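Every protein chain but one is kept in place in this view of the complex.
Right after this comes subunit A.
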Amino acid sequence: MNPLPPFTARFDDVEVTFPRSWEMGENGVARRVSGSVALENITCEFPAGQITGLLGRNGAGKSTMLSLLAAFRRPTRGAVLVGPDGDLRDPWEDAALTSAVLVVQEGGDVLQDEKVEATFSYYADLRPDWDPEYARELLDLFEVPLRKKASVLSRGKRSALAATLGLAARAPLTVFDEVYLGMDAPTRFAFYDALLADYAEHPRTIVMSSHLVEETERLFENVVLLDRGRVVLAEPADDLRTRVTSLTGPTAAVDHLAAGRDVLHRQHLGPTTRVTVHGPLSDDDARAAAAAGVTIGHEGLEGLLIHLTRSSREGTGDGGTTAGRPLAGKESHR
């Protein structure tokens, strides 16, 4: 059987709200929890055959967004569509589609009380493009024992098992949702290398959510940045590396160059000023900077993420791990 072509995934004005509910308080008394908006106005695309990084802080809505792709949940409003180009459909209760979409969450979906090999045969039945030999190779690479129960594995080994399942299933849309959690650095890099090598040989659509930006940014062709349930940007990764720039030099010259720009941060060190600005510099700007003794530095993707998500969070508390903002008078949407 020929493997399916890589899938595109599209979000069209998607909203997810968690309904009002009850939870048990500290003293055993139930209390009402107001509903919250997890995702709002999400419109973006994970292009077919490319590796996209989904970045954002804890609680930004990354996992909620990714679970929509596998039809683990339905959007409250809007449409989520997946499939080969030209044939995008709603994955909800569509067995053919969902067997081609694999969302790997931390620890993976494994048979906890069975040996690892039992999980493998389960995936072999469920996933049309499952490669059993490759799966065993990866287990060797990550040093995960095949004849142990998944429940006795360490956190790092369970993550490695989850990564193995994600890679060996070769699903046309493969999503790794913070799958590296608990892996040590050598294992993480072995995972990145395996991912690139297998992706080059078996092209498919890959989405990786991550907050280890520096470590993973070079794997990405595209980046979607999520903040508090909204898409802040969705662009080719290489363009973003030079988006946040620092200008360091004599105060007057720096101020002149920074005039009219979106200044994110300003620091004075005696006669020297350092400003961080958002937005690319033209070649003329670069020449003017060099002539005035101003040094240009790039803050990379990590710098961009920190600046873009910090400025929009000012004056708010931390949203926790899953919840977004309180739902202000929008209960009627349910």
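To be clear about the criterion, a contact is a pair of C-beta atoms (placed from the backbone, for glycine too) under 8 Å apart; a residue touches a chain by one contact, two chains touch by 3 or more; residues count from 1.
Note that contacts and distances are computed from a predicted model.
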{"item": "Listed names \"Alkaline shock family protein YloU\", \"Energy-coupling factor transport system permease protein\", \"Phenylalanine--tRNA ligase alpha subunit\" or \"GntR family transcriptional regulator\", with the criterion being the UniProt name of the chain not displayed", "value": "\"GntR family transcriptional regulator\""}
{"item": "Residue among A:V37, A:A171, A:L219 or A:V275 touching the omitted chain", "value": "A:L219"}
{"item": "Contacts of subunit A with the absent chain, listed as residue ranges", "value": "50-51, 189, 192-193, 196-197, 199-201, 218-221, 237-239, 241-242, 297-298, 300"}
